[in-house]
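Since the structure comes first, as structure tokens, the remarks are kept for the end.
A single protein chain has been removed from this complex, and every other one stays in its place.
Going by the order they are written in, the chains are A, B and C; count residues from 1 in each one.
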Amino acid sequence: MKQANPSNEILISGGGVSGMRAALDLAETGYKVHLVEGSSDIGGLAKDLEKSCMRACCASASGPEGQGEEEMVRNDCFLCTLDPLLVEVKTHPGITVYNNAKIESIEGGPGAFKAVLSSGKWKTELETGAVIVATGLEPFDASLKSELGWGRYPDVLTSVEFEKLLIDAASPGGKLARPSDGKIPEKIAFLQCVGSRDVNVGASYCSSVCCQYAAKEAMTARTYSPETSITIFYIDVRSHGKDWERFTDRAKDDFGIVFKKGLPSRVTGTPGNRALILRYEDEETGEYREEEFDLVVLSVGLVPGESLRETAKILGIQLTDHDLIKVNPPDEINTDRAGIFAAGTVTGPCDIAEATARGSAAAAAVGELIPEGRLKKDEKKYPPERDITGQEVRMGIYLADGLPTALAGAARNIPHTVHVEEGLKPGEEGLMTLRRTIAKEKLNRVLIAGFDPDMYNGVFREALRETGLNPYLLEVTALSETGLPGPVPEKKAVEMLKRAAARTAKLRPLYDSKFPVNKSALVVGAGVSGLNAALSLARQGFPVILIEKESEAGGRLRKTVKTSSGMETGPYLKDLLKQVKGEPRITLMTGSTLKEVSGVVGDFTSAVMTPSGEQEIDHGVLVIAAGASEYRPSEYMFGEDERVITQSDLALKMAAGTFPKDKTIVMIQCVGSRSDEHPYCSRTCCADAVRNAIDLKAQNPDRHVFILHRDIRTYGLAEDLYREARDAGVNFLRFDEDMPPGVEPRKDSLQVRIYDTQLRANIAITADYLVLSCGWVAGKSNEELAGTLDTVLDEDGFFVPAQEKFYPQDMECEGMFMCGGCIYPASIEEAVTQGRAAAGRAAAILAKEELAGPPMHAVVDPDLCASCLSCVRLCPYEAPFINDEGKAEVLALVCRGCGICVSECPAKALSLELCTDEQVLAELEVVSAL
Amino acid sequence: MFPEKAVLSAPVDPGFLRKVREESGEDPSRCYQCLRCSTGCPLSSNMDYTPHQVMRLIQLGQKDEVLGSDAIWVCVSCYTCSVRCPNDINIAHLYDTLRQMAVREGYEIKRSQIPIFHREFLGQVKYLGRLHELMLMGFYRLRAGGLFDDMDLGYDMVRKGRLGLLPSFPHGGKDLKRIYDYAGKEAKTS
Amino acid sequence: MAEFSPRITLFCCESCGFPAAERAVKQGYSLSPECRLIKIPCTGKLDVLYILKAFEAGSDGVAIAGCPEDACRYETGSLRAKNKFDKTRAILEKIGIEPERIKRWQVSSSMGEKFSRLLSAMEEELANLGPLFPDRLKKRGDN
Partner (left out) sequence: MKLAYFPGCSLHSSGRDYDKSIRMVLGKLGVDLVEIPDWNCCGATSAHVTDENLAVLLPARNLAIAEGMGLDILAPCSACHQRLVIAEEELKKEKFQKALKETTGKEFAGKIRTLGILEVLMGKVGPEAIEKEIKTPLKGFKVASYYGCLIARIPRVKTFDDRENPTSMDRLVDLTGAEAVDWPFKADCCGASFGITQKPFFHKLSGRLLDGAGDFGAQAIVTVCPFCQLNLEMAGYKEAKETPSRTPLPVMSITQWLALAMGFTAKQAGLSSLLVEPGRLRETVSR
């Protein structure tokens, strides 16, 4: 049982993305974190990735046609690089990182564990309130599949090695070169599922990310070497994540990457390593062909390593049949030993976004366990600020690594420039250079070019503060007009640099205004993710108001019978609601919707429409958990023939015992998904269909069940279900997007015809029921909510995270978070984790006593003010008022920085910091000179 | 909208799948069509149905297509497919069962030489306990035709002492007869 | 003379105009190097002075890309912008510059396609009008 006086020190094992996220969230919340990393540096698998983002926008960056006649300046979007996170973890005062270290032993219980840490050189003991295991999975050892020639032929690489090749290609003067002879490969092949979905070797589950990273690596390779053609051999294309389907479509359509069904089962070498031969089946004709490739990439899966088994033994926690850490679904965080939590891939393979979510959720779990353990944060000490009033502008210009020297030449000629630094890297090394040169050259303006300002402002401002320079004397520019990554003509890059420099020279010191944090949360939507977010926040000690537009809480769970992993959702929901009702800190308001939100992070005020009228609620954070809805099909005679039903109808009917036991069932996948209208994968419908098929077979093993699909996307551990269904004799037939199955109603049956792409033959099925796997569509209220929150939705009507990979639960607006189906289709397990993750992120704000207000606000020069009241009249937020001196004054915390008053002030007494008239005019002056 | 190719109807009696599973101990329904078997098979381009297609046909209960196929006789039992199948289906062994079923159930066998050869081989072993290569070639030629096909090769081999002219004395005593009787009895009951 | 590529300065608000431009580029639209985007928090911040300065800086045209009036992030910003726009047009007319050289667009953040369409149309129109300062054009070419 929990100790009376729990320790506030938390031990995290494994410094990958999930461990880092957990560490940061906990440290921000006020815990003292010990992060133990087994290797020589934190970052895990993700630090070795060239890029990690899989959004459709990505790599739009350059595109294979990117190279024009003109000399192009590579302008990478660093949005998805790990560096800002690494720096944050390494410099956070609440986090101690131990490299090359491991947990050696652990005893005690929640609130008071005693752990021994050791490395080769030292050993230390510490008390810890809780432990998070985030030691990750390892890439499959390709030598175990010797037929694929890894280790035998130099040009057979694993995908991990190929990432390194891409990093080399991306370096200045680098090119894509194959290892054997440095030649640019003309043809590259990817082989999928190496060491995954294999009952003999590696893992029998699906590694969930490799289909997507293969597409990513292929596209990136094409941008570095447009003349290279690439083929990806696969079993099923599993593009199940947010925006992944579009990403894959781009790979096919815009990058000309060829996807071929069917895996060559070996790689054959040629004399002198001239080429590698693969044998495959031509899908259309059925012919077997041998083709030569210059490079073969093995898409290796993520499998548990020896270290995970060892860790489990040391910590005394159970593993599953897959040797993954055992959790109790739908929970993905709590292990079977109280006080020990799991985060990241250790409970099942996933991408960075999910690993991050699990990290935040683990942090929340710790907060729930020992809420009293939070400390008042140690204030970081900064050197006193340098006074720069009256000084001449001394500007330093820093150019990102990889930018051409020509730019440096231009930089030197920019007025006020006293220092130019080339080759600035995004990590700690770069920051050191920055701090050192600012001090040495006594810089008072800093311009950093070649970085995304949204991502890097924070890190670089912090560096300025550390040297005693006001953090707002900084400008970060991405060098392209739109700030998007991609090649930029050199001439344009020079212009952008000059324009940014003009703005920089006019910067003035600014100060944040502090205000107290309202320590309560508002959660919108009481589905499974919202309920879990609310519970977690309440258990961490924060009051929560949970609003639900329907008259009852529960969301889609009320219409669901089972999760795909087989858990009955009814009892689960009942229990969940009981917990929520029993939690005094939660106020559930049904029949209520959000009307308006105003204020800033830590100090929001919302108008909520309740059955008893509008109510005003003050809260520090906001969590959106609005869910999504089911697609109502118009295809396949749905609604016309009662034998055509949806997957959810089927589940309900079976649960009610009203579904006949002897009928033949045909299921059709991707109804309303992966279509022109909804060009995304609904992620859950394959597992749902397979689950229902298993249940149908369990009722009566002799009945026939056919699943007609385009790809079966039982990603991750759901692959077990797919195998179970095949074992049970469920028939899976694959059709092509262009040749969907046809259905013809007869009096006593439904005649289904499908062209099976494997047999290359038509199959006529006589069925009794047709079950449609209907996809997800974004909630109807999203549009309205987005309007209320001043945020944008993606093309499909779902919410968009501030940053897909490392901040999957954060909204663009600080202090607002989101979770569950409103972001993208999610299984119940994922929705639960995301709910908790949002709570973990939110707690990091709620735990603070005060926050700083936004610096971008209007200020009045009282000497100029003519007290005309224009500003008072025109401000939409009533920020300006006339003070005792009879002059206008702006309430910094209320002002939102729109600048309306500024442009209307007849006396030009107002100005908007960070976007002053001087800055705009100076920038236009630069253009004038061109 | 569909290309005019063979139309197979489903569902058919699932008994075939069950029988194949029981008799072979292998589970073809496990197959998820990765095609590793077929792309690795040295003779897939000579088969009317490639190994993964045979798995699919068994799953669909297409007994006539499977047992009447040429593919099961083209297979040389090299086990490449078996060791590369990620679902641990011992396809080569499954094919043994299919061939046995095809013979037993009187399906027309397109490559009749193959079962003749095996019958000759096992016949010799039954009576002599060991095999006599020259005799086997002789008998086989007699039954399957084309007696003189390999004669010059055979002559060279005899000349070089690579083929013995005389068979050895019988081996294995009564054991072999009993083994054959047992096997014959078992085959009938299945 | 080489094909005349009009110089356009676009004042884009952070919430709508700028993201629309971003989306246009993501959708494959390529911005002419003579287009300059000046990011401002809200088109309500726009000063008549900025527009005039932009023309002085050699622009052949100026566009104001802001949120639709009823969906302005700052409620009245887009409406205020309309005011300035009307005022500037009047000034331009007075000094003999074609009022077609200034445009005001209402685009929401997702309207990449509309953004690119409007910009192309404007470029075509300006190409027909010809350069605002023909003598400066030569200098530009030399640059």
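Annotations for the structure displayed:
Convention: a residue touches a chain if its C-beta (ideal position, glycine included) is under 8 Å from a C-beta of that chain, and two chains touch if they have at least 3 such contacts.
All values reported here derive from a predicted model rather than from experimental measurement.
Taking the complete complex into account, the chain left out of view touches A, B. Of the listed residues A:266, A:374 or A:539, the one in contact with the hidden chain in the full complex is A:266.
Although one chain is hidden here, its contacts on chain B can still be listed: residues 42-43, 46, 74, 76-80, 82-83, 88, 90, 92-93, 95-97, 99-100, 103, 111, 113-115, 117-119, 121-122, 125, 129-134, 137, 140, 144, 149-150, 152-153, 156-157, 160-164, 168, 171-173, 175-176, 178-183, 186-187.
Seen across the whole complex, the unshown chain contacts chain A at 145-147, 149, 152, 266, 268-271.
Quick note on the criterion: only the chains that are shown with their structure count from here on.
Distance between chain centres (mean CA atoms), chain A to chain C: 35 Å.
Chain B and chain C have Cα centroids separated by 78 Å.
Chain centres here are Cα averages; for chain A and chain B they lie 53 Å apart. The multi-chain contact residues of chain A, meaning those touching 2 or more other chains, do not exist; every residue touches at most one other chain.
Multi-chain contact residues of chain B (touching two or more other chains): none found. By the touch criterion stated above, chain C contacts chain A in their complex at residues 9, 15, 18-19, 21-22, 25-26, 28, 31, 33, 35-38, 40-42, 44-47, 49-50, 53-54, 56-59, 71, 73-77, 80, 84, 109-110, 140, 143. Note for the complex: chain B touches chain A at residues 1-11, 14, 17, 27, 29-40, 44-45, 50, 52-53, 56-57, 59-60, 80, 84-88. Of all residues in chain A, only 56-57, 60, 481-484, 486, 489, 491-492, 787, 790, 792-793, 795, 856, 874, 876, 896-900, 902-904, 912, 915, 917, 920-921, 923-925, 927-928, 930 touch chain C in the complex they form.
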